[in-house]
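All protein chains of the complex are present and in place, except for one that has been dropped.
This part shows subunit A:
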Amino acid sequence: MSRKTLEIYSVELDGTKDTKQTDQEDDKKYNDLDLKKSHQKEELKRELDLDDHKLTSEELEQKYGTNIITGLSSARAAEHLARDGPNTLSPPKQTPEIIKFLKQMVGGFSILLWIGAVLCWIAYGIQYVNDKSASLDSVYLGVVLALVVILTGIFAYYQEAKSTNIMASFSKMIPQEALVIRDSEKKVIPAEQLVVGDIVEIKGGDQIPADIRLLSSQGCKVDNSSLTGESEPQPRSAEFTHENPLETKNIGFYSTTCLEGTATGVVINTGDRTVIGRIASLASGVGSEKTPIATEIEHFVHIVAGVAVSVGLLFFIIAVSLKYQVLDSIIFLIGIIVANVPEGLLATVTVTLSLTAKRMAKKNCLVKNLEAVETLGSTSIICSDKTGTLTQNRMAVAHLWFDNQIFMADTSENQLNQAFDQSSGTWASLSKIIALCNRAEFRPGQENIPIMKKVVVGDASETALLKFSEVILGDVMEIRKRNRKVAEIPFNSTNKFQLSIHETEDPEDKHFLVVMKGAPERILERCSTIMINGQEQPLGKSNATAFHTAYMELGGLGERVLGFCHLYLPEDEFPESYPFDVDAMNFPTSNLCFVGLLSMIDPPRSTVPDAVAKCRSAGIKVIMVTGDHPITAKAVAKSVGVISASSETVEDIARRCSIAVEQVNKRDARAAVVTGMELKDMAPEQLDEILANYSEIVFARTSPQQKLIIVEGCQRQDAVVAVTGDGVNDSPALKKADIGIAMGIAGSDAAKNAADMVLLDDNFASIVTGVEEGRLIFDNLKKTIAYTLTKNIAELCPFLIYIIVGLPLPIGTITLLFIDLGTDIIPSIALAYEKAESDIMNRKPRHKKKDRLVNHQLAIYSYLHIGLMQALGAFLVYFTVYAQQGFWPTSLINLRVRWEKDELNDVEDSYGQEWTRYQRKYLEWTGYTAFFVGIMVQQIADLIIRKTRRNSIFQQGLFRNKVIWVGIASQIIIALILSYGLGSVTALSFTMLRPQYWFVAIPHAILIWVYDEVRKLFIRRYPGSWWDKNMYY
C-alpha cells in the first residue's frame, strides 16, 4: 500500500510532464507554468520532509503550541486562522475578473467593431478638419458601435460569471464539520475553521478534516481512495511505522474517510498545505484543452471576419477607383463591416448555451464551463471510472451458494426483490451466521430512513451483509441482542477469518454458537461437515468438488466470495460460565459445519446498462478504466454492457477454441481487457493500435498516470474524450480530457475543480442525457448561425449596390444594428428550443475536424441562396416605397451624389416634382424602414425554415416549438415599436411606414419557404446525391 501512495506522487509530476510534450506551441505561457510547477514541486518535496510522524506527543505539543488534553485556546486558534487562512482548498487560480472582462471586449467580432468605431472617429476627424460644422453622425455611429461591443461584452461576461457562480454555490452546499477540542471543551465547528495545532476527534464515517497526526486510535481504519484510488481500508494508529510520512500509519490525510473506529489527532496542516491540497493545486497546472465548441466558434468568427474584411477592402478599393473620396470610402467600409458582422450572435450563443446548461442542471448535470455543454455532444469516447459511476459504489450480496445450489440475490438499488428460496433449513443457519458474525452497525437515529440509505459504521462487505440480512430478516440489532455475543475475533489478514461466539436465542438452550466467516478455502479447511437442506452431513469429496466449482464460478464473476460456517459447542464442555479467551483460543476452531458461500460485488447501477447501450448506439465508445482487478473489471464490464454479451476478448477465444492466446487472430476479438502492467510496457503506437482496433476496452489495475496516458491516446485518435472520475488522483486526467466529469456525491473537491461538469447524482445515465443535450445544442447552434448569417447578405447588398449603382442608401448602419441586436435576437435564441429532427442518439458523434459547425454548405446556402433571395425581397420593398413616392427605380440609378448634396434642394423625381434635401432625407429614412421591414418579414420565413435541416417543417410540426412563435411575435412587435413608436425620433432614422409596405415582402418570404421545402425534399429523396452533399448543412 505504502508503495502505491508513493506512486501517486510520481503520477502527478509525470502527469504534468506529459502535457508538456503536447503543449509545446505555447512556449511563453508554458515557461511561466513551468516555473510555477517547479516551485510547487519544491514545496511538495519540502512537505515530504515532514517529520511530525516521528515526534512524540510532547514534542508535538511543543511544536504546535497546543495541549493534547485541553486543545488550543480560542484566541490562539483565531490567531492561527488569521495567519494560515481557512482550512479549505483554494479553488484553482482564476484569471482576474478584469482580464476576463477585457477578453470579452476584444474577443470574437469585437475587434472588427472596434476598428469600425475607430474608423468612424477618424472619418469625423477628417471631416472636422475640412469643415468645422461637419455633422456628428459618424461620431454617433462610432459611439454606438463601441457601445454595442461593450454591452455585448458585459453581457457575455455576466453570463459566464453566472455559470461560475452556480459552481461556487455548489461547493458551499456541503458544509463539513469537525469535532475539536478547544478551551478544554469538545466543540463542533465548521471544518474550514480548523487550524494547525487543533486537537480533533474523528470516528467511523467522518471525513478527516485536515492532515492530522494521530495521537490515539481505537480500531481506526481509513479509506485513502481519494488520495490513492485504492479503497482497501487501511488501519491507522498512533505508532510511527515508517520513515516516509506518506507511508506511516500515524498520519491521516485531509479528505480521506475514516471507515470505522475512533481516533484523536493533532492538526498538522490545513487547506492548501495538506497533501491533497498540494496535489490538487499541482493538477490545476495541467493545461485544459480548448473546447470543441470554442474551436468551432473561432472557426466561424474567422470565416465571417474574413468575408467582412475582404469584402470591405475590396469595395474600399473599388470605391476609391470609382473616384469616391477616401472619406466616403471609409464610411462604406464601416457599413460593410457592420453589415457583415452578426453583432448579436455571440451573445445569442452564450444565452443558448446557458439555457441548455440550465436544462442539464435540472437533469443532474451541473455544467461549470458553459462551452462544455456542447463538448459532451461531440464526445466520441467516454473513459469511465468503474466505482461509483458504473457501479453503486457499495458492496452488495450478489450470489449465495448453499444446498449445492447457486442463488441469485437482488442487487438493485433497493434490494427489495430477494427472490431466492428461503425455506431451506440451511438458509436459516446461514442467515443467522450472516447476521451475527458481523461487526457493522447502523448508526443510531435512522429509524425512518430506508434500509439501503442508512449510514452504517463498518467496512463495505460487512455493511453489505448487514443490509442484506436487515432486508431479509428484519431488525438485525434485535437478533444480535437476543444472541448475545460472548467473544469475538475480528478479521485479520493472517488468519483471514472472523469469528464470534454467541449465546443462543432460546433461553433454555445453553449451547454456545460459534459463527465464522472468511476466505472460503480457509473456512473449508476448518470444516468437517457440511449442511445440506438443514442436515449436517460429512464433508465428502463430492461436496468439496461442488464447493470448488461454485467458488470458481462466483470468483470468475469477479465477486468477492466469503465462506460461512458454524458450530454449536457442546453444553458439557462449554458451560454457561465458560471463560472464552480469544487470545488463548480456548475453543474449537476446526471441524466446524460448513453452511454456505456468499459472494458480493459492487453492483452496477440499474440504469447503467441501458445508458451504455445508448452510448453505443450513439457511436460513443465506452472505455472502462479502473484500478480494480481485471476479472472484477471484466465482470462488471460485461454486466453493464461495456463488453457486450456477444463480444469476446482474445483470451476468451483462446479458451473457447482451446488454443494458445498467441494463435488467436486478434482481429476476431472485439473486446480487450488491458491491465496496467501491460500498459506500462506499451509504446504509444501499441496503445493507439489497441484503441483503434477494439471497440470494447477495459483497462484494469491502472494507475492514475496511466489514466492520463489513455486519455492522451484517445485524443491522438482525434476523439473528443470525456473522462469521469471522483478522486483527487483523477484530477489530472479530468483536466486533460476534453470534458472532465466529476461525481457530485462521491467526488472530491479537487476532482470537481478540475472537471468541466459535475454529475449531481453520480449516475452514468446522466451522461447520456448530457450527450443528447450536447448534440441537440450543436444542431440548434447550426440553425441559429444559419439564421443569423442569412440576413448578412441582405444587409451587405445595399452597401454594394449603393457604391456601384449609386442608389440612395437603402439601409443605414444604425438600422442594421437594430436588426442584428433587436429583431433577430429572440428568434435566434428560440431556435435553441427546437426539438431534434431525428433520433440524434442513433448517429455517430461528429468528427472534430470534419463536421464543422459552420461548413461551406451552410455558408453558401445562407449567403448565396436564401440571403440573396432576402436581399431581393428587401429591395422590392425599398423600390416600392421610392416608386410610390415618385422616384422610379430607373431614376434612382446614379442619383446618389445629387441626392446627398445638402445645398441641392430641388432634385427632380420621375414626375417632375422637386424635393428639398430634408424631404429626400425623410424619404431615405422611410427607405431604411422599408428595407428593415423587408428583411424582418423574410427573417420570419428564414426562422421557420431553419427549424429543420432535413425534415419538412410539417413533419417537424410548425407549432411544436412555441418559443419560435414568441420569437416571431417579438420580431414583429419590435419592428412595430421602432416604426410607429420611435418613428418620430430622427436620430434613429425610422419613420412611420404605411401599413401596406409591411406586406410587400410576404410573397418573397413564402418563396423562401417553398424553396427550402424543395431543397429538403430533394435531400430526403436523394440521400447521398450531390444535391445532398452540397445543400445539406
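As a working rule, a residue touches a chain if its C-beta (ideal position, glycine included) is under 8 Å from a C-beta of that chain, and two chains touch if they have at least 3 such contacts; residues count from 1.
Assume contacts and distances are computed from a predicted model.
Engineer: Can you tell which of "aspartate transaminase", "Ubiquitin-related modifier 1 homolog", "Auxin-responsive protein" or "Sodium/potassium-transporting ATPase subunit beta" UniProt lists for the chain that's not drawn?
Structural biologist: Going by its UniProt entry, the chain not pictured is "Sodium/potassium-transporting ATPase subunit beta".
Engineer: Which of A:Lys63, A:His865 or A:Arg1020 sits in contact with the chain that's absent?
Structural biologist: Among A:Lys63, A:His865 or A:Arg1020, only A:His865 touches the chain that is not shown.
Engineer: Of A:Leu102, A:Ile150, A:Ala238 or A:Leu1007, which one is in contact with the hidden chain?
Structural biologist: Candidates A:Leu102, A:Ile150, A:Ala238 or A:Leu1007; residue touching the omitted chain: A:Leu1007.
Engineer: Going by the touch rule given at the top, which residues of subunit A touch the chain that is not shown?
Structural biologist: 864-865, 868-869, 872, 875-876, 879-880, 883-886, 888-889, 903, 905-906, 908-919, 922-923, 926, 986, 994, 1003-1004, 1007, 1026, 1030
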